[in-house]
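A single protein chain has been omitted; all remaining protein chains appear in their positions.
First chain written, first letter: the chains are A, B, C, D and E, and each begins at residue 1.
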Amino acid sequence: MRPNTLRALHRDRRLIVNGWLSIGSSYVAELAAHQGYDSLTVDMQHGMVGFEACMGMFQAIATTGAIPMARPSENSPAEIMRLLDAGSYGIICPMISTAADAARLVESCRYPPVGRRSFGPARGLLYGGGDYFTAANGEILVFAMIETVAALDNLDSILATPGLDGIYVGPNDLAIEMGHGPANEHSEPTVIAAVERARKACVDRGLIAGIFCSNGPAAAQRAAQGFDLVTPGNDAALFRATLASAVTAARQR
Amino acid sequence: MRPNTLRALHRDRRLIVNGWLSIGSSYVAELAAHQGYDSLTVDMQHGMVGFEACMGMFQAIATTGAIPMARPSENSPAEIMRLLDAGSYGIICPMISTAADAARLVESCRYPPVGRRSFGPARGLLYGGGDYFTAANGEILVFAMIETVAALDNLDSILATPGLDGIYVGPNDLAIEMGHGPANEHSEPTVIAAVERARKACVDRGLIAGIFCSNGPAAAQRAAQGFDLVTPGNDAALFRATLASAVTAARQR
Amino acid sequence: MRPNTLRALHRDRRLIVNGWLSIGSSYVAELAAHQGYDSLTVDMQHGMVGFEACMGMFQAIATTGAIPMARPSENSPAEIMRLLDAGSYGIICPMISTAADAARLVESCRYPPVGRRSFGPARGLLYGGGDYFTAANGEILVFAMIETVAALDNLDSILATPGLDGIYVGPNDLAIEMGHGPANEHSEPTVIAAVERARKACVDRGLIAGIFCSNGPAAAQRAAQGFDLVTPGNDAALFRATLASAVTAARQR
Amino acid sequence: MRPNTLRALHRDRRLIVNGWLSIGSSYVAELAAHQGYDSLTVDMQHGMVGFEACMGMFQAIATTGAIPMARPSENSPAEIMRLLDAGSYGIICPMISTAADAARLVESCRYPPVGRRSFGPARGLLYGGGDYFTAANGEILVFAMIETVAALDNLDSILATPGLDGIYVGPNDLAIEMGHGPANEHSEPTVIAAVERARKACVDRGLIAGIFCSNGPAAAQRAAQGFDLVTPGNDAALFRATLASAVTAARQR
Amino acid sequence: MRPNTLRALHRDRRLIVNGWLSIGSSYVAELAAHQGYDSLTVDMQHGMVGFEACMGMFQAIATTGAIPMARPSENSPAEIMRLLDAGSYGIICPMISTAADAARLVESCRYPPVGRRSFGPARGLLYGGGDYFTAANGEILVFAMIETVAALDNLDSILATPGLDGIYVGPNDLAIEMGHGPANEHSEPTVIAAVERARKACVDRGLIAGIFCSNGPAAAQRAAQGFDLVTPGNDAALFRATLASAVTAARQR
Partner (left out) sequence: MRPNTLRALHRDRRLIVNGWLSIGSSYVAELAAHQGYDSLTVDMQHGMVGFEACMGMFQAIATTGAIPMARPSENSPAEIMRLLDAGSYGIICPMISTAADAARLVESCRYPPVGRRSFGPARGLLYGGGDYFTAANGEILVFAMIETVAALDNLDSILATPGLDGIYVGPNDLAIEMGHGPANEHSEPTVIAAVERARKACVDRGLIAGIFCSNGPAAAQRAAQGFDLVTPGNDAALFRATLASAVTAARQR
């Protein structure tokens, strides 16, 4: 089976730079895949992407060595299994707040006897290779999004879930639940402390600590703080910003 | 009929900033339409866009005040009429090298007795309004792309074509035909002189002089040279550049 | 944030005429949006529409002042949040039979601390505006579909749900559960009484009482009965009827 | 090969009622196909339809006994052959103004030695049957649109084109070229006379005389005048009218 | 209502040959529908198919007499109802392990008072006919997939579920849960015994016993064993095999 190169990067203590795709276009995905990301995550929760567009985006990503991952819209076994069958090599699942949530997530991503994934890998077989069934449990990465106060309370039991590979912090939902508004990067001390606590607990267990960041420099800062996987902004926000700046520059005298 | 605001901008000697869409996605088009462009051109020649995606992009643009335009893949009456029926308020036609080319182009864009456009405005009627037939000839803008040596030789007769509203310089094809390679901005004196000659001849006749530029600052420079309409880079190139820079920044220590 | 004009219409005691879109086509949606509806609802339950087509339909609606709404396929937080992120300004949720159902529905539509909506408004940001997060809870409308006997039994507690803006009666499912068949308009006294009881309870609380009707005259009658929001037929049924009548007329001698 | 039932209808002097599809949706096409039309024409000239949507619409039509036809965007052999390969059983070609135009049209629709159609019937084979190659020349209908003054001048030579099955009058383009505006039905005596002259010349030769009409009653009138094939309005216009009328009715007090 | 011909085939003790569609393409579905299958099942669980592609595939199937069915991604009422509204005449539901699962499945497929299906048959009305509501409960087939050890344990109570029409054995998931790997056809005695036990219990009750097979000969063997409905391989696997064999043959010297 095609190896999940993110595992080696993490083993070698090298930073994983993960792109974020919310635009439902295989051409956009291919444009992104050529820019040097280690992985690209298709966002089925907040992204404007349906299932078939997602599959096309996975195909586009697979024209390069970048690893395709997906964020499902919820912790739904049926949806997660479909994304894996379409060739996703990682799942970043929103709203994991308890160990039971995490166990359910892992079960969806692993074939028996470890989990309850149904067999029928479809496009995954093309991308992964003929030994998909025997090797998939060892290659596919499972991330629990930590973005609720409950998740912080249950951090230890979540992290103890067998088969979980890491966490992915969603700073905005976390901060909003803590009473703040969304922000590019949160400066509230309680949010900062919560994020750091999640990161440390994760890293201490040898799991992969990931986080969404608003842009490249913010991602570098998170990497410096000890995060293993960073997302330097999402496609739509970066696109908006660069177009707005091109228009402004054009109007400059 | 909804007025083509580009006409008023030109009349008032205000710069027209035109975006360039080569990604076949209505969401990308809507993201772009909110960034302050005066108009957005869907590229059916070099863009990765089919007819129905183009219509969806025109719908997305029509959620804002930006004016939708299109570049057809060639000087084809059938294709141009379809783009107009889908709601395009301007045509930027590639490879206009003779007065006959220009006349054929104008004929495709105007209803009789001025031209030979066939009646059936479809979505154009929704976007333009109930008086589309009587007003369309006066609102829709027709640009001839000047991008061959022959076009420069025939500049006067092209510009004299009744019903032509302006030119749009394609620096790369022009430079390539003159023996140079593609470039972000061309520094070869012969290319610079050719572009300036086209601009001046156009402006002297009171027509709209437009040009493709590689980015915002280059567009500002073209505006300073006296171009009336500038395109500060295309969507795919700007997107690639901003993602690459986010990845690089994320890896910075 | 762009105001939800339906709120003002209701405040001013003006009738809301809502269109119903079950055809997955952005062109059909745009055709409809120009016919004078106050709002248009994309039907993800019984309509032949997938998520990306729905987004395109919201874009088409947004070329006019009509307010885009959606009926999700079920009371699913993940699905509802995706529809809101795509720009829906209202949710008409099927099969709300208990106060718990209604509370879950409202929670999906409101950001904390009121609800549990996850942040990431995507296209909603383009349609709504930059202050989306702070204003969305006040603009987006939440309707509970009353279409079961249980819902009638629990009407008071459903209507008492904080954050619920109104109801939307589904006469067919209600009548079917009461032992009748589907009908254009139901003449069974028990159905008539049930519908009237739901309307009155809703209006008495100052909430918006909406209902599906089979055509324009039936909608006018519902308006006369005191409904605030009426849907004069769905797109497919109206389309079928007008085509059938055109064929019949053509064959008339 | 599946017989083209329009041939039998014409042979039996029965009216052919043809629907007109400008909305690129297979669901709309299927809704229409169930309303009693003898044939349905997908409009690739003024319709908002791309090639793949057209194929899906042909599939939808083929769920019923209605005959699928298409209007190409122009008299292009490549485009016409693609529509035939996708299963079209008739071509209504715009802008046939000379015998040479008509000959070129017929050649595109017939296999050698009659014409120059390239072999590769694809979906046509599924719809038509295994003997497609030997029988297609005898089943597929070819209509020349008469919609220019030149076409009227050349009527006899156009109608004399071997292999041409009929004409289809486009009243709007014809009237516009004659100096009038578009209209639902044209009352200008010169237009009326021109249409009648075309009809009579066609019918006198035993060919099928078809015409576009604005609605059902207008189609009945054309049938009464002796037209063999009538189109009682296009989908978008009928849809717009019925929705507008539903909205108006709903607002009636 | 159009009769579900599978019922008659079963009544007459004739084998039902069912095709399996995992490729999201209406053209592929139409190609398949012409090859002699009694029914075709669109796979929304492991197939690369979204909702709208599924509808297009149902349309393509409906150009022939083959019966359209679907496998939903899970036992979800909302998803199942959507598939039925799109015209599915049968549901093959994965992972039915208890009588409660089976009851929930049947409820989703039947209108009250038998079940809880919501009314709004959309395309189903076109395919089924005007009396859809009154007749659908009697035509639509409901199959429970037997693919877990728990299902075998609960076989009797599952089969006793009123309204269930049959079972469909998923040999791979069953074998995997029993500790074996996936295989074209399973030779492990425990798997063989389990499959036979399921078949016999089903047939003894007069219900339809179906099973997925890896190819045509394997399907014939299952038929010989007494299965009523067999699936001779899925589209993607058959397609892969025939292409690989064409390439190998081409390279033969």
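What we mean here is this: a residue touches a chain if its C-beta (ideal position, glycine included) is under 8 Å from a C-beta of that chain, and two chains touch if they have at least 3 such contacts.
Note that the structure is predicted; figures quoted are calculated from it, not measured.
Undergrad: Which of the visible chains would the unseen chain be in contact with across the whole complex?
TA: Per the contact definition above, the missing chain touches A, B, D, E.
Undergrad: Which one touches the absent chain: D:G120, D:G138 or D:P162?
TA: Going through D:G120, D:G138 or D:P162 one by one, D:G120 is the residue touching the chain not shown.
Undergrad: Since one chain isn't shown, list which residues of chain B touch it in the complete complex.
TA: Touching the chain left out of view, chain B contributes residues 22, 24, 43, 45-50, 53, 73-74, 76, 94-95, 147, 172-173, 176-177, 179, 181-182, 236.
Undergrad: So which bits of chain E touch the chain we can't see?
TA: 15, 17, 19, 23-25, 27-28, 31-32, 34-37, 48, 213, 215-217, 219-220, 223-224, 230, 232-233, 235-236, 238-253
Undergrad: Which parts of chain D face the unshown chain closely enough to count as touching?
TA: Spelled out for chain D, the touching residues are 50-52, 55, 76-79, 81-82, 85-86, 111-113, 118-123, 133-134.
One rule holds for everything that comes next: only the chains that are shown with their structure count from here on.
Undergrad: Please name the chain that ends up farthest from chain E once chain centres are defined by their CA atoms averaged.
TA: The chain lying farthest from chain E is B.
Undergrad: Taking all residue numbers at the chain B/chain C interface, are over half used by both copies (same) or under half (different)?
TA: Comparing the two copies, chain B and chain C contact each other through largely the same residue numbers, since over half are shared.
Undergrad: List the centre-to-centre spacing of chain A and chain E in whole Å, with centres computed as mean CA coordinates.
TA: Roughly 34 Å, centre to centre.
Undergrad: Taking the mean of the CA coordinates per chain, how far is chain A from chain D in Å?
TA: Their C-alpha centroids are separated by 52 Å.
Undergrad: Mind pulling the chain D residues that touch 2 or more other chains?
TA: Residues 24, 27, 31, 34, 48, 236 of chain D touch two or more partner chains.
Undergrad: How are the chains arranged in terms of who touches whom: line, ring, star, complete or other?
TA: It is other, because the touches fit no line, ring, star or complete pattern.
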